[in-house]
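This is the structure I want to talk about, given as C-alpha coordinates.
Every protein chain but one is kept in place in this view of the complex.
On to chain A.
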(Lines give C-alpha, C1' and ligand atoms only; values in the text may rest on other atoms or scores of the structure.)
Protein backbone atom coordinates (compact mmCIF):
# COMPACT_ATOMS: atom_id res chain seq x y z
CA UNK A 1 0.00 0.00 0.00
CA UNK A 2 1.15 3.51 -0.86
CA UNK A 3 -0.27 6.67 0.68
CA UNK A 4 -0.31 10.09 -0.96
CA UNK A 5 -1.52 13.28 0.75
CA UNK A 6 -2.55 16.59 -0.82
CA UNK A 7 -1.45 19.47 1.41
CA UNK A 8 -3.41 22.04 -0.61
CA UNK A 9 -6.68 20.21 -0.11
CA UNK A 10 -6.02 19.42 3.56
CA UNK A 11 -8.29 21.37 5.94
CA UNK A 12 -6.53 20.29 9.12
CA UNK A 13 -9.47 18.35 10.57
CA UNK A 14 -7.06 15.93 12.25
CA UNK A 15 -9.21 12.83 11.72
CA UNK A 16 -6.26 10.97 10.16
CA UNK A 17 -4.08 11.66 13.22
CA UNK A 18 -6.82 10.55 15.60
CA UNK A 19 -7.30 7.31 13.64
CA UNK A 20 -3.77 6.44 12.44
CA UNK A 21 -1.22 8.40 14.51
CA UNK A 22 1.65 6.22 13.32
CA UNK A 23 1.05 7.19 9.71
CA UNK A 24 -0.19 10.80 9.89
CA UNK A 25 0.70 13.90 11.86
CA UNK A 26 -0.14 17.61 11.58
CA UNK A 27 2.35 20.48 11.23
CA UNK A 28 2.59 22.53 14.41
CA UNK A 29 2.44 25.90 12.69
CA UNK A 30 -0.70 25.40 10.59
CA UNK A 31 -2.28 22.01 11.30
CA UNK A 32 -1.67 20.68 7.78
CA UNK A 33 -1.12 16.95 7.29
CA UNK A 34 2.35 15.40 7.52
CA UNK A 35 2.78 11.92 6.08
CA UNK A 36 4.99 9.92 8.43
CA UNK A 37 4.76 6.57 6.63
CA UNK A 38 4.22 6.65 2.83
CA UNK A 39 4.30 2.83 2.82
CA UNK A 40 2.71 1.77 6.10
CA UNK A 41 3.06 -1.74 7.53
CA UNK A 42 0.26 -4.24 6.87
CA UNK A 43 -1.17 -4.03 10.39
CA UNK A 44 -1.86 -0.31 9.84
CA UNK A 45 -3.69 -0.72 6.53
CA UNK A 46 -7.16 -0.84 8.11
CA UNK A 47 -6.59 2.43 9.96
CA UNK A 48 -5.17 4.11 6.86
CA UNK A 49 -8.17 3.08 4.73
CA UNK A 50 -10.52 4.41 7.40
CA UNK A 51 -8.59 7.70 7.63
CA UNK A 52 -8.76 8.13 3.85
CA UNK A 53 -12.48 7.30 3.76
CA UNK A 54 -13.45 9.85 6.40
CA UNK A 55 -11.10 12.70 5.46
CA UNK A 56 -13.51 15.66 5.05
CA UNK A 57 -11.31 17.24 2.37
CA UNK A 58 -10.61 14.00 0.45
CA UNK A 59 -6.92 14.83 0.82
CA UNK A 60 -5.66 11.25 1.36
CA UNK A 61 -5.20 8.84 -1.50
CA UNK A 62 -4.51 5.17 -0.87
CA UNK A 63 -2.93 3.20 -3.71
CA UNK A 64 -3.50 -0.50 -3.13
CA UNK A 65 -1.08 -2.97 -4.78
CA UNK A 66 -2.55 -4.43 -7.95
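FYI, contacts are C-beta pairs under 8 Å (C-beta built on N, C-alpha and C of every residue); 3 or more make two chains touch, one makes a residue touch a chain; residues count from 1.
The working rule: contacts and distances are computed from a predicted model.
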item	value
UniProt protein name of the chain not shown, from "Aspartyl/glutamyl-tRNA(Asn/Gln) amidotransferase subunit C", "PKD-like family protein", "Putative peptide ABC transporter ATP-binding protein y4tR" or "Cytochrome P450"	"Cytochrome P450"
Positions on chain A where the hidden chain makes contact	9, 11-15, 17-18, 21, 25-32, 49-50, 53-54, 56-58
